[in-house]
Structure formats: C-alpha cells, structure tokens
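Excluded from the complex is one protein chain; the other protein chains are retained at their positions.
Now for chain A:
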Amino acid sequence: MAIALERAAGRPPAMLFHRETELPRGTDLVVLAGGFSYGDYLRCGAIAAHSPIMRAVREFAARGGHVLGVCNGFQILCEAQMLPGALLRNASLRFLSMDCHLRVERAGTPFTGRWQKGAVFRSVMAHGDGNYFADAATLDRLEGEGLVAFRYCDARGEATAEANLNGSARNIAGILSPNLRVLGLMPHPEDYVDPLMGGTDGLPLFESLVDALAAAPA
C-alpha cells in the first residue's frame, strides 16, 4: 500500500503506530491498510477498531477527512461503525487469494474520479472474511444513495453469482460514506500499480485520490 501511495503521490506516506493518538499535522488522507490486526482472532478488525489512534481517525473523518480502508482496513471501518454492515466469513468458508474483477458503480468520487461508471478493472483479493453483509434496508439505502462504490463482476462486467467469489450481498465489494470521503473495499487495488507486478488496473484509484486532494482546500 505504501508503494502504491508513493507511486501516485510522489512521496511516501507517514506510518503510524496503533497506540498513537494524533494524526500528523496536515494529514489529508488516512489509509487503513490490509493485514491481520490482532491476528483476526476475534472478529476481523474488532479489536483494532478500538485502538487509540482510531479516535483521531474517527474525528478526522467527521471533519470531512478522506479515509481509505482496504481489506482488514475495511473490516476495521465497519467494526468502528464508520461504514455500515459487516464482513462475514467467505461463503466457501475458505481463504480466497485470487484475481477478481470489479465494476465501478459510482464515478466522480474522490476515489473513482479517473473511472467512468461501469468501468471494469482487475484486482487481487486475499481474505477469509470478505462476505459483505447488511440488512435489506441498509443495502437499499446504500444503493439508493449511490454509496456502492464497486461490485464483483466477471471480465465482461456482469455482476454474476459466479463472479461473487466470497458471497457478498448484492456483489458489493466496496462502499462509501454519505459524504463520499470514506471508502472501504475488500480487494487490493494497490497490488496492481506496476506493470511488472501484473498490471496497473488499480492505479486510477490512487490517481483519483491525488486529483481530489490536490483540488481540496487544505
């Protein structure tokens, strides 16, 4: 993730330890990267959601700050109730490490500005608990308000059951906060930012962020 951020932004991100309590001055983006916080021994992200630094992250988001949570980061955002719903065990009850395709459902956000709505891109998924779940009313609200960012789809862009590898509700792979400044998604766009590593399909997400943050008032 740090490599992708540096590639897009031209400078490396600051790394924060979970016990810190303040974000560095001038922070314009907080990224909760993937990883097994606390070993995922409890529900994924449940303990990390209570890490000391999360209070500052929550306040940052409440002030309109941009937050990206990928994989375990998405799980933490849900456990911290910064995004609705939960990530359950994959429907297959197995860890899934493979390529997947994502369809952009909402263009024009700070995370998707470089894509057109309906664009399809390849990403890597690597998780055991990525099965997005929310009650029907929440799902309807997310869809109604255009807060579904990405859906699992096949290479042609069809959101089929076969392409929904982890069994997520309505093929949902990523969701946005109402102000569109908090994004959580399970797959790893940061794994495809270099042709040598298999492609640059994920790069537009980071370039979109650079565009949005450059335009945003400091």
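What to note about this one:
We take it that contacts are C-beta pairs under 8 Å (C-beta built on N, C-alpha and C of every residue); 3 or more make two chains touch, one makes a residue touch a chain; residues count from 1.
Criterion: contacts and distances are computed from a predicted model.
Of the names listed as "DNA-binding Lrp family transcriptional regulator", "Amino acid ABC transporter permease", "Phosphoribosylformylglycinamidine synthase subunit PurL" or "Fe-S cluster assembly ATPase SufC", the one that matches the UniProt record for the absent chain is "Phosphoribosylformylglycinamidine synthase subunit PurL".
In the complete assembly, the contact with the undisplayed chain comes from A:V124, out of A:A8, A:V124, A:L142 or A:A159. Of the candidate positions A:T21, A:S97, A:T160 or A:N179, contact with the hidden chain is made by A:S97.
With the whole complex as reference, residues 1, 3-4, 34-36, 38-41, 94-98, 124, 126, 128, 188, 190-191, 196-198 of chain A touch the missing chain.
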